[in-house]
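Below you will find the structure I want to go over with you.
The complex appears here minus one protein chain, its other protein chains still in place.
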Amino acid sequence: MDWINLILIPAIKSVVLVVVLLTGFAYLTWFERKLIGRFQQRIGPNRAWKFGLGHPIADALKMIFKEEIVPSYTDKVLFVLGPALAIAPALLIFAVIPVGPTLNLFGKEIPLVVADVNIGVLWVLAVAGLGTYGIVLGGWASNNKYSLLGALRTSSQMLSYELPMGILLIAVLLVYGTLNLNQIVTPLTPIPWYLRVWILLAFPFYFITMLAETGRKPFDFPETENELVAGFQTEYGSIKFALYYMTEYLHILGASGLAVTLFFGGWRGPFVDQFPILGLFYFAAKVLAMVFLFIWASASVPRPRYDQLLRFCWTFLFPISLVYMAVTAVLVVVM
Amino acid sequence: MAQTNPIIEKLRARFGNAIQAVDEFRGETTFTLAPKDVVPVAGFLRDDPELHFDHLEDVTSVDRSRYPGLENAPRFAVVYQFISTRSGERIRLKAPVPGDNPVVPTITGLWPGANWPEREIYDLMGIKFEGHPDLRRILLPHNWPNHPLRKEMPRGGEPVPFSMTWEDEEFRSFGTQIIEPKAVQTVPPKQADTNRHMILNMGPQHPSTHGVLRVIVELDGERVVAAYPDIGYLHSGFEKQAESIRYKDFIIYTDRSDYVSSMCTNLGYSLAVEKLMGVEIPPRAQVIRVIMAELQRLASHLLWLGTSVMDAAGVSHALLMYCFREREQILDILELVSGARLTTSYIRPGGLWHDVPPSFVERVQDVLRTFPKRIAEYERMVTDNPVWKRRTMGIGKLTQAQAQAMCCTGPMLRATGLALDYRKLRPYSGYENYDFKVPTATEGDLYARYLCRVEEMKQSLRIIDQALKNLPDGPVWTADRKMALPPRQELDTSMEAVIHHFKLNTEGFTPPKGEIFDCVENPRGQMGFYIVSDGTAHPYRLHMRTPSFVNLQSTDLMARGGFIADLVLVIGSIDIVLGDVDR
Partner (left out) sequence: MSEKPEIPGLPDDLQRNVFLTTLDAIYNWGRVKSMWPMAFGLACCAIEFMAMMASRFDLSRFGMEIIRASPRQADLMFVSGTVTKKMVPNIVRLYNQMAEPKYVLAVGACATSGGPFKEGYNVVSGIDKFIPVDVYVPGCPPTPEAILYGVMRIHDAVMKQSVKSVPWYRRDQRNEAVPVPVLGPDLYNPKDREALKRMLREAGADLG
């Protein structure tokens, strides 16, 4: 029964993944609002259901019922296309990230990854790069100067930070010796401890590139609300705005998932071999911890200026990642 | 004041007949001269090393057509106030101009900072300034039909035709520029090069203009080529209102002009009126006034710190809310003494509204206990933060000469190294009895302003501490019967007291004829009141010299060449309050 393996199971997995991601996104906003509230000595949303758990759902409902406005001065096709182009890659990133070990369900071996492909990391980089299009197109099509500035900032910021990010990834991949994310989590040959520690040294730099790539505070230059009102999404309302909003949080999830997989052993943890289902929880917990870092940064660090951000990338991050990669290569070969 | 005599003599010797008259009233010297002589005299006053009147405090004007005794005199008068930052001497130049469409030479050549005050005079009073670089309306819409501060204009309520639709020339380029560059027309700033640069409209609804300020920014990429602030979106006509209400009733408007430091503005107005009336304020009231003003300064600086970090970090930064949390503690005290959180009207001409309640001292001590720790915490969060330093150091620079020429005051000026603080220069309310420093810095950039303000918060705590320790007992309302109501027991026995009570309550107190200019140090800078009294219970003319208005005009100077992100911080660092700007 090939079609079960080829179509049905991946289809089910995709559907489950998308549903989980979309609820995950919704509760990520809740998590952020609650946490920011705590950081700011406030309570945070608590009026809808217990602990305010209903607020994300209310947000979604409201967005759906909001009036659709396509301003008359926009490029209508691109205006509508923008959010769609932004959200699709954000969802696609997760296709290659293993969220748990292989499960044995209904007599079938089901690996908990939608596509167990050899080019996992490349896929992530490629798809993440595509996501920029949605933002740039949306900003351009809005025919609003704030949107345009936001879109332009996005493109240069993403392009610049993809470089050190890619180089750091190369270094990490040198250690693992594979592009397949599943094999990175469960390496075929064990990786010596000093290399694991060495990889962890790259994480602070990688985290900075992650903040910049996802456009999160303090690097939220695409939509700096203090300068550019709402940046590229100034003209977007209702569900189209919701899509952009979703994209931002999906990027956080995707970036966190990738970082967890690369640096912190993905779904692995104690007792996973006995109870494979635990892997899912470990993965979720690690991603949540990573998201916490994101939010923590946004509550405590002021935003640098846009040009300072780029200068930091080209004069500090880029050289240091090159050096890091070179040293890693030497380490891998020599030791 | 006897020591002003050398100035009179010096000016008489130098200019001879140009000085038409010299008046003294309540220790203030007024020189009357012809408009054409203002520029040379002002230049002499500034440049003479002995006189050294190096700060232009205010430029304003009076319509004297209904002033008793001046019916046949020239109708308008332009009034200039100068002060020497060295000696604290103040003189006033007054240039009467006849006719309904008067023209006087501009003083902007000497003092670029007179630009906006002169535009305001043109806008509201209709006096033209010859040679002014940019004589347009500033507060009212450009097609406003009259000059509302002229005496024949009604207070308001009448239909004033105006139009401001998308079809206005002013808006023609907004929203149409990116795709069709041909649609770009000359927009209000005629100087802007719209073919090469992008014109970005910030405000009046923009998250970081701190109210309804509108800044038209000329951008080359992200670099600011020029910034043209457009104000007046909150212009509610304070000065016109003042002319038809009694002195004591105007106090509620002072709350609403600088609404985050209402106590200080209350104090400024009260001092001006008291000076006009020539009354003494009992010591207890003076000390409580100082405590309230310093508490308000703390609250205002806290608001500034929170919002200006927000400008750099976004609303999710924790410091914003920390500052608000501490500010609430001060607002509680204000509410305790006055019943209102923002619009206090607590300090009034004649004293204080009521004495402070018994728990006041304890509450203030609580502030004194908690705040040093809190301020240290904020400093840990931002003072040495490398990102914050990079965002603020070397940005929005003003040299001392520039700041003085632009008539800046407050932390803006002190950050350039000139310790101009009216609490030291011309002490009021007993500020001379307190031991405090005037924090200065030399760089004149955003970081220097930040350091100055944080240090000012600490100094305010010191002043409050000293004041609280020496809080005397006694009345909080002046005993002078010109302003004070007779005591209740006298009403039973004395008919005179009853009449006096009735007169004061129905008419209000009546100051003598004369004019007065008095300043206090607001959290934002110099807050001055120029009051012309015609001997009735209403001010004949009341002008507010507000710090934000004058400081705001150097936005362009500071933002030029920076990035749009710097512009946002620059506006934040001026610490504008739009009520204070537009009045």
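Letters A and B name the chains as they come in the text, with residue numbers starting at 1 for each one.
Heads up, the rule we're going with is that contacts are C-beta pairs under 8 Å (C-beta built on N, C-alpha and C of every residue); 3 or more make two chains touch, one makes a residue touch a chain.
Treat the numbers as computed from the prediction; the structure is a model and nothing was measured.
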Residue of B:G237, B:G268, B:G350 or B:G562 in touch with the missing chain, whole complex considered: B:G237
Sole residue of A:G37, A:P222, A:G266 or A:G279 that reaches the chain not shown, by the stated touch rule: A:G37
Among A:H55, A:K217 or A:H251, the residue in touch with the chain that has been omitted: A:H55
Sole contact to the chain not displayed, among B:T30, B:T108, B:S308 or B:T343: B:T343
Touch list for subunit B against the chain that is not drawn: 139-141, 148, 153-167, 204-207, 211-212, 232-237, 240-241, 252-253, 256, 259-260, 303, 315, 320-322, 324-325, 327-328, 331, 341-343, 578-579
Hidden partner interface residues of subunit A, rising order: 33, 37, 40-48, 52, 54-55, 57-62, 64-69, 72, 225, 229-230, 233-238, 241
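By definition in this document, only the chains that are shown with their structure count from here on.
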Interchain centroid distance [CA atoms averaged], subunit A/subunit B, Å: 49
Subunit B - residues contacting subunit A, complex: 175-179, 198, 200-201, 206-208, 222, 309-318, 320-322, 325, 381-382, 385, 387-388, 390-391, 563-566, 568
Complex contact set, residues of subunit A against subunit B: 36, 39-42, 73, 75, 140, 143-146, 148-149, 217-218, 220, 224-227, 229, 298-308
